[in-house]
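With one protein chain held back, the other chains of the complex are shown just where they sit.
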Amino acid sequence: MAKILYNKQILPAYYQLGIRWENLPTIEPGQFVMLRLTKYIDPLLRRPFGVYKILGQGARGKGQGIEILYKVLGKGTRLMTNLKPDDEVDILGPLGNSFSAHSGKTNVIIVAGGIGIVPFYLLAKRFKKVRLLFGGRSKDDLPGLDDFKKLKIDIEVSTDDGSRGKKGLVTEIIAKQLSGNSLIYACGPQGMLKEVARIADKTGIPCYVSLDKAMACGIGACLGCAIKVKGQGPWVKSQENKSAIRNPQSAIYKMVCKDGPIFDAREIVWEEI
Amino acid sequence: MAKILYNKQILPAYYQLGIRWENLPTIEPGQFVMLRLTKYIDPLLRRPFGVYKILGQGARGKGQGIEILYKVLGKGTRLMTNLKPDDEVDILGPLGNSFSAHSGKTNVIIVAGGIGIVPFYLLAKRFKKVRLLFGGRSKDDLPGLDDFKKLKIDIEVSTDDGSRGKKGLVTEIIAKQLSGNSLIYACGPQGMLKEVARIADKTGIPCYVSLDKAMACGIGACLGCAIKVKGQGPWVKSQENKSAIRNPQSAIYKMVCKDGPIFDAREIVWEEI
Amino acid sequence: MGRDIKKSEVIPLPPPVEKGGRGDLTLDLSVNIAGIELKNPVMTASGTFGYGEEYAPYIDLNRLGALVVKGLSLQPKQGNPPPRIVETAAGMLNSIGLQNIGAGVFIEKKLPFLRKFDTKVIVNFFGDSIDEYCEVAKILDSVDGIAGLEMNISCPNKEEGWLEFGTNPDLTFRVVNAVRKSTRLPLIVKLSPNITDITIIAKAAEDAGADALSLINTLSGMAVDVNTRRPKLGNVIGGLSGPAIKPVALKMVWQVFKSVKLPLIGIGGIMTAEDAIEFMIVGASAVQVGTANFVDPQASIKILDGIEDYFERNEVKNVKDMVGNLRV
Partner (left out) sequence: MGRDIKKSEVIPLPPPVEKGGRGDLTLDLSVNIAGIELKNPVMTASGTFGYGEEYAPYIDLNRLGALVVKGLSLQPKQGNPPPRIVETAAGMLNSIGLQNIGAGVFIEKKLPFLRKFDTKVIVNFFGDSIDEYCEVAKILDSVDGIAGLEMNISCPNKEEGWLEFGTNPDLTFRVVNAVRKSTRLPLIVKLSPNITDITIIAKAAEDAGADALSLINTLSGMAVDVNTRRPKLGNVIGGLSGPAIKPVALKMVWQVFKSVKLPLIGIGGIMTAEDAIEFMIVGASAVQVGTANFVDPQASIKILDGIEDYFERNEVKNVKDMVGNLRV
């Protein structure tokens, strides 16, 4: 059991939850934890949350822990809003894979939609130079923006309603950012990811996406969080366009919790997501 | 929805819960309410609690409400210990019947075991003279004793372990209190009630008991809180002893929530309680 | 000596806040089931709403599409020994044992009160033989103020070794057919979920002349007290209801929707408007709210309000458009 340090509402629907975690294990950017929110049976299952920040990093001992950035969506996250300092939660993790690095790709672009910002705080800190394209429905859907500003990285913001940054979808501002040297990391709503993957595919730019699927076990045991990925044959460069293809016949299911949550965008059968 | 005013631990396993209740209806001694403890579905059903005190009685307006005195037993009552001022609970009530008065009976004896004390605070205040026999396992099972002391009524205390008052069962101190003019009201564990009923029956003294049965609706609709009562034929004085009897063949079920929780002890088929 | 226990009047909760303007809307929630014209698809389930009068202090009965009373038999029934209820995970078990006042007393003592309301009264009933079913149906047929009958066929048949009527298609056909001939009232048959293939029973009931089907009744279950090692129910086995059973109920309604033409009434774990709408989407033309009444006496009204909101938000014009429109 881990103690809550703080639970701070930062925007109408978003909270930052500090959790003390003794003997904090190594956590890689993009990894997540499964939180058990109650001793009662409603909600029954754990809920997955990315690790947004590591608290007291470097300084061993006191203050170690993690910060979760969460959006209030349903039963579980509503329950989380009641957590207060010294309450306890049960953490399982860290779980899942991390982002792949690509040597030589210097134009690193992060595309985040709303709560999809979570995996990128730890990731952005790993790069000397990185550009964040951050979209939200409105200015109230850009959680953590201030944290990223402090990292002094390039940020472009867009909102559907124009209440902050460019008006429009974040995917509309990707194209002009791309170069032969680009590498995209993306996380956000499925529609956004699909579009980012399409753009990356068309331009032949490597792209990694972090996916969100309902989970039960979080450790690859229940086979619940399946997504369809293309078969395991070798990648082939398509003749018509720059996209890499695999034989779709040999498509198989991978588990978001164990094989992911981060996948090469080209691997995914987007039609069946 | 009603606001919590306070939730005070008075003994290791006992709490007093103040609930604000606007436009408080008339509540008779012995009546109870059904509390819905969560918006989640665990625990699913409401829980019945007697009304221990009426807050701000007489003074209309501010401060109106009730006080619940509860014992932490299981899931629901454990959840109640988390309630804090300004939290809200859903109250249904007041429900059930009240105690019958008997003109001419001047030696009123209340027999309470542990949390069975609840219905008697409001009742005791109705009498000029009343004697309380209060038993508990130990001194930690005599909730509300201080409140009754302030009423300046006669009190005799017993505990199973002798940690306060007489050592032994409360039922052992009843006999010497009885006179032709006695009237007994009792509430507590089933074993205690059975014994009180037996004593009353043997001595022909009127006795009313407040019963505890698991409830779902609390209003007589589900027929879940049944207890067996003797048939509806006229009372007959048994020849052998002083007990009144009815034809046991015509036994029927009554509902604790609606026909009770208070019953004439002679009415109940104690063997099948 | 005051031997009779004095009843304190039960003081009602404050009435529900008036929903302003509902009447002005063109929203039409009416639905015709089995020939019964309901002003909306929300009913209360048998056994969870007493004879209606128990809930009158807490909700406006006039708002309900219909109310279904506690199951009646020819003679009053005492029911099972206590304990009769126990809470389980997201549900409850009951072994009331069909305690009821009998059809005759119901007509005399309870129906007059219900006639005062602008709400359809559906009478749930049962028997332990085909004859008893028919007799009850006949008695109820002749009186005013009953909009329809709901046959509970989850009852053991004493003539066939206490085999439940509703678990055998042949028995189902025979009892429904016999009742069909005994009454002109709209006839709803209530199905048991304790069955391998509910569609077989549904078809038997359809063939036998049922006008509608309601489902599901409770799932068979039990619970044990590990300290006393006794069953938690006096009757050992009871019926499981509440949110726990909703997935099972939805699946059965969907299956039956695909296999019979009769209108369906969805029952099982409905706590919210969303739950009710799930049932409509899988094929229910109306719903019954059961265990939820215990948790919140106003549950049925809140569910109705929520359905109205959903219809407005999603521009659903009438109930028919929702029924069975699952996108598979």
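In this document, chain identifiers A, B and C correspond to the written order of the chains, with residue numbering beginning at 1 in each.
By our rule, a residue touches a chain if its C-beta (ideal position, glycine included) is under 8 Å from a C-beta of that chain, and two chains touch if they have at least 3 such contacts.
Just so we're clear, the structure is a prediction, and the values are computed from it rather than from any experiment.
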Full-complex touch with the removed chain, picking from C:107, C:240, C:287 or C:304, is C:240
Among the options C:75, C:88, C:129 or C:259, the absent chain makes contact with C:88
Touching the hidden chain, out of C:98, C:171, C:210 or C:250, is C:250
Residues on chain A facing the left-out chain by the touch rule are 23, 25-26, 28, 31, 36, 41-46, 90, 92-98, 100-103, 206, 208, 213-228, 235, 252-253, 259-260, 262-264, 272
Where chain C meets the left-out chain, the residues are 88-91, 93, 167, 194-197, 219-224, 226, 228-231, 236-238, 240, 242-248, 250-251, 254, 269, 274, 277-278, 281-282, 310, 325-328
Listed in rising order, the chain B residues that touch the chain left out are 41-42
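The rule is simple: only the chains that are shown with their structure count from here on.
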Contact graph of the chains (line, ring, star, complete, other): complete
Interface with most residue-pair contacts lies between B-C
Chain centres from averaged Cα atoms put chain A and chain B apart, in whole Å, by 56
Rounded to the nearest Å, the gap between Cα centres of chain B and chain C is 34
Chain centres from averaged Cα atoms put chain A and chain C apart, in whole Å, by 47
Shared-interface residues of chain A (touching two or more other chains) are 41-42
Chain C residues touching 2+ other chains are 89-90
